[in-house]
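What follows is a structure written as structure tokens; I'll ask about it next.
With one protein chain held back, the other chains of the complex are shown just where they sit.
Chain IDs A, B and C follow the sequence of writing; residue 1 opens each chain.
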């Protein structure tokens, strides 16, 4: 049984606690903290976990084997660094940190520690359909990859959603996914700006993000975050000899009113619920078996931050922006992208 | 934490043990037994469970809260009756028992006990697609049901598979599913015999099973158990105003070699893996919350046995065979079919 | 240029005249007649065709190379026989005649004439999707056929539609199709009667027709003629090694309002418009090239009538009814079914 301490008991923290206490195997939540101590007390009380005043206290708790960071983005760095300092595995929800410098400090701390402790919460790598897509690519069935067409569509976004969040919050999932899918870094980003949807108010929506992989593979990503009809994630890899795409995954076909209707997921929960379960279950099993997480690394978190910054610059300037990464430490060689 | 004792540690028993120890939440396997004591010792040893000489000993173990019966079919009755006698919840893999009389004895024992303890392992009720299909039917979107077209296709069956197993082992899943889907009993069965596939050797394969529901809904079920191309479960309900069918569920679309290709599951594991997980997780949660199982009841197991017998008679005689059930005890009113 | 005389200028006659004058190549309409002479005068006048008092006059017109019979069913026999007597090719809309005896008299007249003059208007044989299905079957890709699942769904039927028309008017298309698809006769028919749709008023709708082919292939046909949602024709052949089915043929996929929507045809015109064009164009070309029609023969018309009668008897009695055909004349050997 892996004893996990959860830092941050807001919406996502509570969802992970529900997952660990009622869905997953081999894990218990033994300690919690939150910036709002009343919430922490309430959530912790219901599951019988120790309620700490600070995230650092959670890390230090001897009854905590591993840490889950679900707090506000700007605090991620300090808690992840605390976990590394304590030599405890830490799963950090995305983003790893809010600046690339902060991400790099985490990378450096982990390298100094000498083995991997950090996993970042990019759940698409655990989605069955994306995994099948990667297996198909690796089988050689469609030849070497040349392009990928992606779409990331949300029915709507909350009022606080701002222009650059299309890159930093939405496209960042695609950024991590293509690095993993093609096993290589992104070399440059560009953003094209179509006419604006009336559904987005002042927001510039949609956008067309173009990513160039190191090998020359070009990825185009439609970002439409107010498209009303539902949550729709699309991906088609164009290879030399054919293409492979995410399938329909539809459980139903309904024929009524002159139409064949196939339901579309309402939101990311519906689409990726299972991926979140698999993500955390595999993390638990990996720690139980080998003590080392196998999912997205601190380096992946850092690279996503750098590409995300390039995307934002591309959006602001209208120019093609090259991505410049620090040298990759050996610790991450052969691991994910 | 629910402590479960497993009677029968063969293939299916081991699979459920794997599920309970590495996939599900809130459950531990604390005791095992098997007719082959060496196997029981090996399996039990690996997970630290007490190894008992008999299934009755498993039931009696004070460290066992609930029992899972995965032994050979002819032994199901005795272990389920033992669990009822001990007042312990028991999950019994299908069939509940190998004769309708034995099933009825279980029903009577449970009725005498006074509340439900038994759940039978019909996993389709826990499959996401079938559940969506039922919700669609119940929404009234397609009007009242009139017919259902089903197909149950296996790539191949083992050499010991015999003619009547197409009804008793294969169609029985469809039999339970339609009782649950339409919330009513099956009134009659008929079997039509098409020309025989060369793939089945001496076996009469395929068959066309026709079920008549009490309300007059007619269900046709293609049973093809050597169709080579894969495992394919189809279902389309024809309503007054439209139809609702199981969708493609395909994670991938691959375009190569002049074709758009969508992979088909190889076997029932691939198709229903998640349903098995949900089935047992919901059982665990139901026992934890209310002490009473919510899945297929002993009555469902009995009804499946009676319809299955009618199907076998229909296959032997070529005639339409009516289904005659005992009177349904009040214990089962409003529960499933 | 083939000069065609049209007997019967009602709805279907006018549609074929439109087809021959504005869609097809190599054909002109030179003469018409109708029981309602005013309609004939009007239709004929607009296209500059000679207007005759009787169908026999159309047949006799020296400026008529071939005859199209689109009159009321009970008159088909006399006009087809007149055309045979005159040695002129005749395309007769379905049914060939309204009784099997009348059909047999036509067969006998044609046999006496010594070569094929008659084609019957079963247009599915000219539908691209059905033709591809037949080619796939004949390629051996799915092995020998064992079963076929069909559905014939109409959004609604007119008030004069009566119970037996589900067989004689609706299912007759399926009856001809399976004879052609499998290249063999139908041996027996059976009709199962599900609970009744409220949409059909007094009509018994839907029905499940079961056809047994001479080789033992079993065909089940859902007949739903008030299903509201549209016109939907389905067919899946189950072979020894796989299945082949009519595809979606959908020109569009629309994603709106939480759904992926694929339009369904409203009626048979929309679904089979092109098949009607191909049917008549191939007839014109066949007569131009070889003088002999290549489509469904008088024998096919006769066989459809016999099976249709068996279907009606099966519906009335609830029994399995065997199909007994006259001996097939050599004239039809190797032609279609």
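Assume a contact is a pair of C-beta atoms (placed from the backbone, for glycine too) under 8 Å apart; a residue touches a chain by one contact, two chains touch by 3 or more.
Keep in mind the model is a prediction, meaning the values are calculated, not measured.
Participant: Among the chains you can see, which ones touch the chain that has been omitted?
Facilitator: Its contacts among the visible chains are A, B, C.
Participant: Looking at A:105, A:131 or A:149, which residue reaches the missing chain?
Facilitator: Considering all chains, including the one not shown, the answer is A:149.
Participant: Would you indicate which residue among B:30, B:250, B:281 or B:308 is in contact with the undisplayed chain?
Facilitator: The missing chain is touched by B:250.
Participant: Which residue from C:142, C:166 or C:233 sits in contact with the chain not drawn here?
Facilitator: Missing-chain contact among the listed residues: C:142.
Participant: Return the single residue from C:99, C:162 or C:248 that touches the missing chain.
Facilitator: Checking the options C:99, C:162 or C:248, the one contacting the hidden chain is C:248.
Participant: Contacts of chain B with the missing chain: which residues?
Facilitator: 155, 228-230, 232, 248, 250, 255-264, 266
Participant: For chain C, which positions touch the chain that isn't shown here?
Facilitator: 20-26, 128-129, 132-133, 136, 141-142, 241-257, 262-263, 274, 281, 285
Participant: Give me the chain A residues in contact with the hidden chain, please.
Facilitator: So the residues of chain A touching the missing chain come out as 143-144, 146-147, 149, 151, 192-199, 206, 208, 210, 215-218, 220, 222, 224, 226-229, 238, 240-243.
Here, only the chains that are shown with their structure count from here on.
Participant: Given that chain B and chain C are copies and touch, would you call their interface same or different according to whether over half of its residue numbers are shared?
Facilitator: Over half of the interface numbering overlaps between copies: same.
Participant: What chain is most central when centres are computed from CA atoms?
Facilitator: Per-chain C-alpha centroids ranked by distance to the global centroid put B first.
Participant: Measuring centre to centre with C-alpha atoms, which chain is farthest from chain B?
Facilitator: Farthest chain from chain B, going by C-alpha centroids: C.
Participant: Counting only residues that touch at least two other chains, what does the list for chain A look like?
Facilitator: As it turns out, chain A has residues touching two or more other chains at 248, 250, 255-257, 262-263.
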